[in-house]
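Of the protein chains in this complex, one is absent; all others appear in place.
Order as written gives the chain letters A, B and C; numbering starts at 1 within each chain.
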Amino acid sequence: MIEATGGSIDIEESFKAVEIDSTSIQSNQQVILDTTEIPKILLPLISRNGQPEVLIFNVEDIKRLRDKYGILGILIGTLAQYPQQNFFLSVPLKLFIWEVIWLVESGYAQLIDQVNYRLDKAKELQSKGKLQNNNVIVMTKKDPNSKSASQLESREANFIVTPNTDSHKYSKDYRTICADDYEVSLKDYLKSYIESTSLSQNQVRSYYQNFKYLKKQGFFINPGLKFGGDLVLYPGDPLRFHSYSIVKFNMVDLQDFVVGGRLATSVKKNIVIIGDVDESEEDGSTEEVNDEFIQSLAKEPKKMSFSIEWSGFG
Amino acid sequence: MAKRNNKQQLNKIYANALPVTLSSEKYGIALPNLFPHNPISWLFYLVRLVQVNTLYSVPQSTVELVNVKYEDSIFKVTDEESIAKLWRSGFFGKGTLSRSEPTWKERTINRLNLEENEANVVSMEEVTSKRRDERKKFKTERSKLQDLELKERKGDISADEAIQLENLRNVVPNLRSANFKPGFGNDNKDTVIRLEDLELIESNILIKNLEFLQLQAIEVFFLKFALNVVQVSNLTMKQLFYECCLLVENSPSPNVTNKFILDYVVYHHYRSLGWCVRSGVKFGCDQLLYKRGPPFTHAEYCILIIPNDGKEKYDWFEMAAKARVIGTVKKSFVLVYVDFPTQAKFDLLWNSEEYEDEGQRFHDILHSYKVTEVLYRRWAPSKTRD
Amino acid sequence: MAEERDEAVITKDEANFDVEDEVQDWKLLNKSLTSGTGIPKRGEKEFEPDGTNVQIDSLQESRNAMYEALSGVRGHHLKQKLVGVWDVENGRCIVPHAKGNYFRDVGVPVNIGNKIRGGMSLNPLETVYLVERGSMVIYLGNEVYSDFLQSNEDGIEFDYDQLVALDLEFLYSLAFNGKEYSIEKYQVYAYLKRLGYLVQQFKPIGDKDQRTKLAERKTGTSLVNTIFGYVDHILKKNRLFEVLKSKLHNWGILAAPLFHGLHFATKHYFNFTDVFKSLSLIQSYSTYDSIKEDPQPSENYDLTFNVWRPTPTFSKKNPPLPDFQVSVVNTDVARFPNLETIQALHNRLNFQFKGEEGKTVIPRVKVVNKKKSSMPPSKKELRYQRQKERQSKLDEAIQKRNQYNKVRDNKLKYGSDGRTVVIATVNNGVLNFINITEGDFKLQKNMDLDDIYPGNDHGIIYIEST
Partner (left out) sequence: MASVESLANQVQTNLIHYNFWTKVKIHDINNGLKAVIGLPPSKLDSNDEEDQPEWVIPRSLVSNSSISVKEINEWFTGIAILEEKRPKRITIGIVNDDGTVVYYFIHDGIVKPRQN
């Protein structure tokens, strides 16, 4: 986050709680986003019958999400090189609901009905006759990348593999087909998400607006249950930086204050609580996930926030 | 203040588990052993029993009740002897200006160098404040170090600064590990007397003790109902109970799930099992259980009280936060669900005029509650595999 | 210093640091995972971006290391080729030739037509796990394949290149398309499998549930046993005696009843244990009480997995009682369960009562590091040894008391009879595991403690000074 001016960065100054005005806030995104040239990232939507899940298998997409948009996701797959540990995991990268909404709502990505797309494509492939699975490769003991092509050719294939994703899918052809026939709207995604969880439509809106409010300030964001919060915030990519804050969406009790403040301080963080600037703004009338609701997600968040930490005395 | 490391001394000071005087303590008497297969021992026992009851009056019948003042929604004990009794016999109450046992007076005399200043006595509060000073120093130095490191990385560091940086790199880690150990006394501490202190002293003598022992509502009611050792202002037992309920929630008569009642039920449960029970507010729970009491051991259990009303009261975030705080201080987390009677049954007992003794009323009311304990522990699968 | 830990001061100690809390630095991937411990070191991270190139480069390095690792090859040697075929209709995977260690806890044996003898049918969790770690490749089944399975021709090897090989993305979208198997369940499954646990979907083991077993346990004693038990009871517990004693005690003075305002003013007490006994008032739950009441879990809670520590003798057909039983829950779906749900989960566990016939219960006592004999004993072991020696030199009565206190402390802390359900929470992809155990601080009817000091009120923690 935040311009490379060096020295300390005065977040207190830049993000005065009550005076949030979207136009006056500089985008603190590390990279200025430019959507004109790049095609949208296709977000594979999985498990449409249960809770819908967006899982990314394409490493190029993972790269773009992280480097360009500061979207982290959570790796949930087994790392085949080291399959007996849980510290370093691999694809798929699971995006959580706020990341999904943010990417789609900002126009960086679109949702794809993955299972139907892939089944239809497989059918088509099979109808064309001979398949080329290409899943047998040459594997050398040391680093395979260091071998020259000729050296590799001279050896017999000895390894059978499962790739992360379908390597042909980024053909122009594929993109058009997906966009046309397999796109899932944000509305449908949210509808099934809300149906399969205990979140209400108002909560989804309010929490998403919180996420957006934080994203605008350039933070990197992860889920926060490990620390008793809804989110954790990082001042930069968590690969390099310790997290700053634990975010609580609903702070309702002083007990939470004591617990949260104490916990945060013991792990060198603080607690951030967020609320609406004007509560009447909450037009909680619609119970349905309709177009109006989807439009309301795109509104500028009007939020105020406070940071809590132990005082060090008492 | 007693020497804390002297276990025997501690045992002597805190010999009584509750502020109740035992006949064995007062008269040095005991009943003889009974052996099931030896009828003689039965007879002997019986004779002795009658003897005890005719020769000795029950100690508690002659003990004066402790006066508790109820003011501004606070239960106060101001009399020094009473404070000592309640603190030393079961660790009831808390000094308002101390961490647990009231020591403000001694600390103030010490701090202001007044009369009867015992040197070389360092209280817990002083240890803490000293350690915080050290911590502050560490932080200042570290922040200097970080500034210089940044300069170095950017390549605009002067020669002088480079030397300073090297120096700080050696010094800072030592500062971090430096731990203040009690016992050095007040070596370099100057006596600073503030305007605020002047009101307290007259010709080098402390004239005001601002501290009193504050009792929690559950403690007061236990001392009244279970042990009958206190008198709270002019309140009857029933009035006291009602006042305690009002502290939490305004209602014309107590609600069956009033937090005070649930808290009391749990408090009484653990007290009757011999635990020392104190407030768990610092750890975000309701109560702490000590095997014996603060000077002896750490609290081992943190209690969270939950009405068993079928609701899913807490979300995972709240539970995770509490569990983590409790884990940090190496205590165990216990959820105590409380079953309660119907409001109608409660009201019946509450309003009944059948009781000639209030203790019996509350016996019946409280007996209609029930506790269920559930233990919450983090599981680390990587550590339990083998 | 006893009070230190109870004060308001908040210390930032490393004890609260958990490697899994932190986002790992991929630069350390090879370094840390090939080191002996297998646990990554705490990366050296920074507090905030300072705009220096050093920092930017360092971040790029970490990111590249990550992307590279994610692009790594997933597969196995052709010589050990293991093939599965996805059956779209049934949402399962057929492994025609199942061999190897993987199937100790994975899959259900199947025979199909003439072609598959000793094959395995895998559920989506098992399938994805094996493919994802590179141990199996999987193809999309179709009519050609079904026809092959049903045909009677002998000796023909199937050419799998007739089928579409599934990449991981395709497999995930097929495997998790139904309602029953969710990503969150898979995450928990894979997490435990990666650590080496044996994991199966939850199912009752044995033909009797806890309720039946408890009922049998109560009525199972013969008349003779009952009589002997009673005599034993009286002699051992001196219960009758206790009653008589307290009656005798009261005679001399006609003390006011318990909780009467005058009680303590009218009755002599000679020790605090008796005072505590007299204060006993609040009813409390005793282990297994809820079995009779048959509470029902909320719809969001169910038992998901049986989990065993790795054992070489594990039999899929006839598994022992699980070491852990896990309920998976999504934090967006359910809140922390109410008591009824907790009790319902406890009652549905595979559980063996103490003294129940059949398989012996493995005592859940922590074993001090079983290290290879060549290793010198660790500090912990030495301490344990010394402690043991010291113990054995003590007076027998003191040994007994220490033993009693130890057993009691364990029962307070880990539950008096150990019914525990593990709840695995999944919060937007992040896992947490919690043990939820039946507690009983009153330690009512506790056989283990009765064995040491019969007739004691085990729940009274106060130790009388003598």
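The criterion applied here is as follows: a contact is a pair of C-beta atoms (placed from the backbone, for glycine too) under 8 Å apart; a residue touches a chain by one contact, two chains touch by 3 or more.
Just so it is clear, the model here is predicted, and its values are computed rather than measured.
Touch with the chain omitted from the figure is made, among B:40, B:195 or B:344, by B:195.
Considering A:225, A:274 or A:297, the position touching the chain not shown turns out to be A:274 (whole complex).
In the full complex, chain B makes contact with the omitted chain through residues 72-74, 93-98, 104, 108, 136, 139-140, 142-143, 194-196, 210-211, 214-217, 246-250, 278-279, 281-282. Counting the whole complex, the residues of chain A in touch with the unshown chain are 11-12, 15-18, 214, 217, 233, 235, 244-245, 251-255, 257-258, 261, 264-265, 268-270, 272-276, 279, 304-314.
One rule holds for everything that comes next: only the chains that are shown with their structure count from here on.
A complete topology is adopted by the chain contact network, contact being made between every pair of chains. When chain centres are defined as mean Cα coordinates, A lies farthest from chain B.
A count of C-beta contacts for the chain pairs A-C and A-B puts A-C on top.
Taking the mean of the C-alpha atoms as each chain's centre, chain A and chain C sit 31 Å apart.
Annotation for chain B: residues touching 2 or more other chains are 132, 150, 154, 282, 316-318, 320, 324, 328, 382. Taken residue by residue, chain A touches two or more other chains at 6-7, 86, 224-227, 262, 266, whereas all remaining positions touch fewer.
Across the complex, chain B meets chain C through its residues 11, 15-18, 20, 22-24, 29-31, 34, 36, 45-46, 49-50, 52-54, 56, 58-61, 99-100, 124, 127-128, 131-132, 150, 153-154, 225-229, 237, 265-266, 268-275, 282, 288, 291-292, 294-301, 306, 308, 310-320, 323-324, 327-330, 332, 334, 337, 357-360, 362-363, 366-367, 369-382, 384-386. If you check the complex, the residues on chain C that touch chain A are 8, 10-13, 16-26, 29, 32-33, 38-40, 45-52, 55, 58-59, 62-63, 66-67, 69-79, 81, 88, 129, 131-134, 137-138, 140, 142, 160-174, 176-179, 182-184, 187, 190-191, 194-196, 330-335, 425, 427-430, 432. Interface residues of chain B, counted against chain A in their complex, comprise 132, 150, 154, 281-284, 316-318, 320-322, 324-325, 328, 382.
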